[in-house]
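Sharing a structure, written as structure tokens. Questions coming.
For this depiction, one protein chain was excluded, whereas all remaining protein chains were kept in their positions.
Letters A, B, C, D, E, F and G name the chains as they come in the text, with residue numbers starting at 1 for each one.
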Amino acid sequence: MRLNEVTISRAILEEQHRALIDLLEVDAAVIGGGPSGLTCAALLGKRGIRCALIEKKLSIGGGMWGGGMMFPRIVVQEEARRLLDRFGVACREFEEGYYVAKSVETVAKLTAAACDAGVEFFNLVTVEDVMVRGDGRVGGLVINWTPVDMAGLHVDPLTIACTCTVDATGHDATIARMIERKGGNIQVKGESFMWAERAESRILEHTKEVYPGLFVAGMAANAVAGECRMGPIFGGMLLSGERAAELVAEALDR
Amino acid sequence: MRLNEVTISRAILEEQHRALIDLLEVDAAVIGGGPSGLTCAALLGKRGIRCALIEKKLSIGGGMWGGGMMFPRIVVQEEARRLLDRFGVACREFEEGYYVAKSVETVAKLTAAACDAGVEFFNLVTVEDVMVRGDGRVGGLVINWTPVDMAGLHVDPLTIACTCTVDATGHDATIARMIERKGGNIQVKGESFMWAERAESRILEHTKEVYPGLFVAGMAANAVAGECRMGPIFGGMLLSGERAAELVAEALDR
Amino acid sequence: MRLNEVTISRAILEEQHRALIDLLEVDAAVIGGGPSGLTCAALLGKRGIRCALIEKKLSIGGGMWGGGMMFPRIVVQEEARRLLDRFGVACREFEEGYYVAKSVETVAKLTAAACDAGVEFFNLVTVEDVMVRGDGRVGGLVINWTPVDMAGLHVDPLTIACTCTVDATGHDATIARMIERKGGNIQVKGESFMWAERAESRILEHTKEVYPGLFVAGMAANAVAGECRMGPIFGGMLLSGERAAELVAEALDR
Amino acid sequence: MRLNEVTISRAILEEQHRALIDLLEVDAAVIGGGPSGLTCAALLGKRGIRCALIEKKLSIGGGMWGGGMMFPRIVVQEEARRLLDRFGVACREFEEGYYVAKSVETVAKLTAAACDAGVEFFNLVTVEDVMVRGDGRVGGLVINWTPVDMAGLHVDPLTIACTCTVDATGHDATIARMIERKGGNIQVKGESFMWAERAESRILEHTKEVYPGLFVAGMAANAVAGECRMGPIFGGMLLSGERAAELVAEALDR
Amino acid sequence: MRLNEVTISRAILEEQHRALIDLLEVDAAVIGGGPSGLTCAALLGKRGIRCALIEKKLSIGGGMWGGGMMFPRIVVQEEARRLLDRFGVACREFEEGYYVAKSVETVAKLTAAACDAGVEFFNLVTVEDVMVRGDGRVGGLVINWTPVDMAGLHVDPLTIACTCTVDATGHDATIARMIERKGGNIQVKGESFMWAERAESRILEHTKEVYPGLFVAGMAANAVAGECRMGPIFGGMLLSGERAAELVAEALDR
Amino acid sequence: MRLNEVTISRAILEEQHRALIDLLEVDAAVIGGGPSGLTCAALLGKRGIRCALIEKKLSIGGGMWGGGMMFPRIVVQEEARRLLDRFGVACREFEEGYYVAKSVETVAKLTAAACDAGVEFFNLVTVEDVMVRGDGRVGGLVINWTPVDMAGLHVDPLTIACTCTVDATGHDATIARMIERKGGNIQVKGESFMWAERAESRILEHTKEVYPGLFVAGMAANAVAGECRMGPIFGGMLLSGERAAELVAEALDR
Amino acid sequence: MRLNEVTISRAILEEQHRALIDLLEVDAAVIGGGPSGLTCAALLGKRGIRCALIEKKLSIGGGMWGGGMMFPRIVVQEEARRLLDRFGVACREFEEGYYVAKSVETVAKLTAAACDAGVEFFNLVTVEDVMVRGDGRVGGLVINWTPVDMAGLHVDPLTIACTCTVDATGHDATIARMIERKGGNIQVKGESFMWAERAESRILEHTKEVYPGLFVAGMAANAVAGECRMGPIFGGMLLSGERAAELVAEALDR
Partner (left out) sequence: MRLNEVTISRAILEEQHRALIDLLEVDAAVIGGGPSGLTCAALLGKRGIRCALIEKKLSIGGGMWGGGMMFPRIVVQEEARRLLDRFGVACREFEEGYYVAKSVETVAKLTAAACDAGVEFFNLVTVEDVMVRGDGRVGGLVINWTPVDMAGLHVDPLTIACTCTVDATGHDATIARMIERKGGNIQVKGESFMWAERAESRILEHTKEVYPGLFVAGMAANAVAGECRMGPIFGGMLLSGERAAELVAEALDR
């Protein structure tokens, strides 16, 4: 076994450089690696669409790792069970129509599925701004390393072009709010009270293109619409990710 | 679709309660969810050994998520390629004998494999101390919620019993150092300079039972032995996890 | 004496698990373990109502521990003295109608009384949100571990159902403000200037149901009403807690 | 009801001033308001000994509030059950010889008992140093407000005289370490591994006068002796507090 | 030389207790120990008015210690020179009409003059709120220890009664803003641009009773009026303090 | 009244520049503006010795402002009363031989006396290092702005030359420790237990030249000698400052 | 080689004192040492105009050091290439019309050019406020040491007079916002979305006198105008700095 540290470094730099260059122009960029973002990215990849998932944290999975109150279990209802099955996540029926899965397994299997579908992950990357040109469409993203921001440093960003953008950033609806703050025609109403049943039943209609080129998925969809919030039930999340993937695919076909 | 938030909460509490009660007495406890810990746990699980993986952070995967310098790629050499294959991680040969994989995919697939093997994950849990009784063996662990420590609160821990413990906590070799600090007969020599080749070639001999009931794997093994450190090459990590699993299995058979 | 650490851990987990499951559906949830919340919970418990007291800090007692400016004494006026007597708190008449008690003793005796009355305490638990459904009533609470928030982690909450909720969170009127912020029909006017006499005399009329299912007690009642604030005089607090308990009991009878 | 804010302030200042002046010379000072300190102080007070309990935090109760891992229950074994009964703490037998009590109730009842026994509490007060004169005895304490230290301010302390001092500061054994650091003839060996059974069985012999005028109780006793640590089992704590009270009473009789 | 630490502590406690009790009802309370507050207090004291100066920091002197940009000199113009002379502060003429003094000496001499005039100082004390009763007058202050706030603790305040209050808190105009925020009829316009000449010439007309019982002096006067700010020229400050003392004296005579 | 901001700035810069240039070579540098440093500097100045007082904080006075536990009173015994009188500090006899003074007044009057004696103050200045040349004498100081260090910036220092240096930095004995750390022949033993009587009686013999060119005064003298500590009794401090001034004067005469 | 530390200190103090005195009255003050500020200052200096560049950080160069996402390269388009040439910055044509330069070299060469042109740099200096007098013109600046603010200290500023001021503070447009906040007739609209082409093409028309005596350059110009933002393309920055220098020169000629 002959190792050469320089070869190792070069291997990493060369491979990732190619990925970065490819990232500069993608069909779809999904922002946020929680349940809806992962589902959306995995299904976009499955359709052969060039898709990048951008996550500001070091790890993928978002708020799902901790289950409910650090008890690492999640619940999914009947309607979404087929997605668990599709991604190979084991679950147990607790009461009729309620399935319990392990949160760690759910994250791992969804991420693995997205990888298998050819999604490229960019973790520790923050979206600072969006690009909107004369056509009034979100046509690209302004990105930076997350640690630069965490360390309070002033370093300029880079930009990437993407035909469709999916805001799957959760309660904050970060991308939609960015556009609202700069005068774009979106109103982010913010989550309403917790009412899981209602939130779950409405999320699919809130999953849509809210600004030319920008789609919302998961809790970001409910936050934009002023819809109720849910707790540790994830069926709606998965279904919303699935719907967003369909909408993006249609938009790319246009 | 009729949801009931109370049912969701009860489902999570009941399911996880059972897991916690089961955790109180396990065959093997692996501390640390990095590459060597995950490999070890997955292979222990495969053998039908009741195994718990305890990780202090919210997410599983440790330092692997960021690849080298935030370029999310890792390198594995020839000898360890079969483990990548076994866990279903795609890789590309960069130069002869050097394979590059995506760091996100590697984490996801290793974690998924451990889940499939029946390993129970306890994330956001910190090991505060070990239990050593009259027989001079590490017979259990003293655990607490990580956020309790992060928040500077004073809350008493709980304890679990385990026949074998694997310290896969990386450079810090946290468990081994705990025993050293309290006068146990271990000397943690600390990592030496970076020399990937040497570090990779020696790690298997350093992977062993360093105190009755306590095994070390991955960088913790090298840190205890005063061995050189490696960079973003992970073959030795995976192989060390595999070896640790074999040693634990043997010990449990005794 | 034969101890077994695993038995100890199991005992704690089993007993508290039962309490958590019971918490999922209670008659009354009192938020905040200061003087008015403790009084309210103790008197609700006395009436046989299933009552949970949720406190975000590690210790129960709120701002009462420190007396006035860290001189650990509190003052109670004539009207409320009978409550001190009822809870067994010793006091000394300083001037006619003004009784001085020790702040530490007052906390301990009120808490002890609530325990004796069967109140279940959930400390280190934060209320993140409320549940409001189609009937427009506060029907439940969204809770999480406080250290999760203190540590800046992202972990999903759980939910509990409660028929009546008492906001006894002090100046902040946390629960009432939550509803106001999300567009519920409450206006939290905020405390006015200090005027102990007026604040004490008005607090009982401000102690009421301010939103379907939500009652306010103690300083939260005055804060919602825009009433004056008090200093380290606690008679009104105790009386307000007593009144809130009566109102909740009536509501539950309806 | 006519209130006068100035009367309220004067009442608090006058009453507490008297307590402070009384504090300047006490028979016994107990440092630390956890289970052993509270038990010790309560039993000293019962014997008619003038006793002050000094606690650096705002609330009394120490690490007991959080039970084990934030599940607010504690366990007490057979031998110590009579102390729970004596203080009026309800408990339930979990297995033979293991009783589970609520942590909140335990704190409240122990504190209430100490109050009833005439113990004076000084919370938010830190012991900065001890007084040792020509006779080589710990004859007093150097105290300051805790927030002064928390705020990083430089303010001189005050001093109090006490015939006997009980270090019930837990794992840190703060007072004993202070003396060790300044060259006094004590060696604080530090806690050893967790071994609840052994720790519980030895604590009474470690509860003793470790330096002229200084007694250790609870975990501080075990920490000085290099004894094993316990988890959330509190029988030894209560019994150690009881023993310390007996030793102090004997010393005062000399 | 025979010392007794307990006597020392008792001496401090007894003496300061008397001062605290006296503080509960004063003629005038000056908030802020900068140049205008010190001048005002010193001159009130000279007139035999019972005056307390409350300063939130540990040291008296405010922003004057550092001179201009840490060069510890201040400048005073002709009109105010007589006040420097009156307080015994040495100065040197730099150009016609401009006198330079040392900032350290200026603080020391003003403070010494206030002490000699019988002013009682309360440092490390924060004003949390004001008391306004039925007569619509500021009739008292709600005070707390500053370190309590710095340490993020929750401790109730005490209250004092004062016939006249002088807000000499500088740019922040803390007391005036408190009243504005709670709906009192004051508008704090905030400082305008720097224009020393104008600011100095107008400060005396802005020094006045801005709310029944509340006077403003120094930069607080200019901040309430929306007047320009000054730099390190202190004549207007001293003259404003003098004027405020005259106005308070007149008000007390009414 | 015609002001000109530029004239004000120029006046401050020119005056302070001269003081800085003068500071570059002084007879005596006193480090630390607490009671012993102020007394020493004032008495050196009185003797016509060119003396600079360097204080790292913004305000002069050190720990004296806060009295004992924020009760702003200090105690001085009979022997030192003449120094209070000399500096014009009012005091009251509490018991025979114990005089109580106000801490604020004591700081102000000592500082004023030093100013009157011609001492130049350099506040917000930190001593980073000392200069020792071939003659083995402390011959100068390496100074920097305190805020540079507080802000974590890297800026080079300047240096000043001084014939004698007085370490009056309190418990830390900063200057003496600096020399010890770099291998100079001093041993800083650190304060022993509190024993005011002994500490006060021995401080004068510990006030001496501890290294060629370096004198210690106040608590720094006791800290170097391993002497006991005192509480809020300041007689020894003042007398030690007086003695240090005598020793420095003698040394300068040599 | 005979060195004398005092001579070194005196040399620095004397030389910089002269520069500070000169700073008190300058023709032009440029705030911010990024690309546009440096270009502007260098070209003003070249014209023989007395110019000071004030930078709040320790180092000059602003956000340019880090290139794009820490890859230390910048891009400049055809139109601005002549400025790179003028300042001696090497560049390479990447595609037609796009030139890549090293960010470190660009900073160094621009700064060197400004030094050669006689610009005086004041780093670690913050502009706190502006001076506006009766003529309604920005006639001066209120400055302070940056570390004073970073350390949270309260120290008064000094002031300087300048005929023209250039706000080159980047996205924040600090000076323009200061005037807006105090009621001056400017509206800072804030940056719009990223659209490099448009932002670059419009920046010259936004580079202008936005308030009597105040000019904006670089991103501050676009931020005031509500114009789009750019990424790591710097041509517009350099050209805007050039234009600002021309406008200031014209204004000074008037």
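Here, a contact is a pair of C-beta atoms (placed from the backbone, for glycine too) under 8 Å apart; a residue touches a chain by one contact, two chains touch by 3 or more.
Quick caveat: nothing in here was measured; it's all calculated off a predicted structure.
The residue touching the chain not shown here, chosen from G:Val26, G:Cys51, G:Met70 or G:Ala168, is G:Met70.
When the full complex is taken into account, the listed residue touching the unshown chain is B:Gly63, out of B:Gly63, B:Gly88, B:Gly118 or B:Pro212. The missing chain, though absent from the display, is touched by one residue of G:Leu24, G:Val127, G:Met194 or G:Val210; that residue is G:Met194. Mapped onto subunit G, the footprint of the missing chain covers residues 1-5, 7-17, 58-61, 65-75, 77-79, 88, 90, 92, 94-95, 97-98, 100, 102, 104-105, 107-109, 111-112, 115, 121-124, 145, 147, 194, 196-197, 200-201, 231-233. Against the chain not displayed here, subunit A makes contact via residues 5-6, 8-10, 12-14, 17, 20-21, 24-25, 58, 124, 131, 140, 145-148, 150-151, 153-155, 158-161. Mapped onto subunit B, the footprint of the missing chain covers residues 62-71, 190-198, 229, 231-232.
Heads up, the rule we're going with is that only the chains that are shown with their structure count from here on.
By residue number, the contact pairs of A-C overlap by more than half with those of exactly one pair in E-G, D-E or F-G, and this pair is E-G.
Residue positions 5, 8-10, 12-14, 17, 58, 65-71, 124, 131, 140, 145, 147-148, 153-155, 158-159, 194, 196-197, 231-232 of subunit D are each in touch with at least two other chains.
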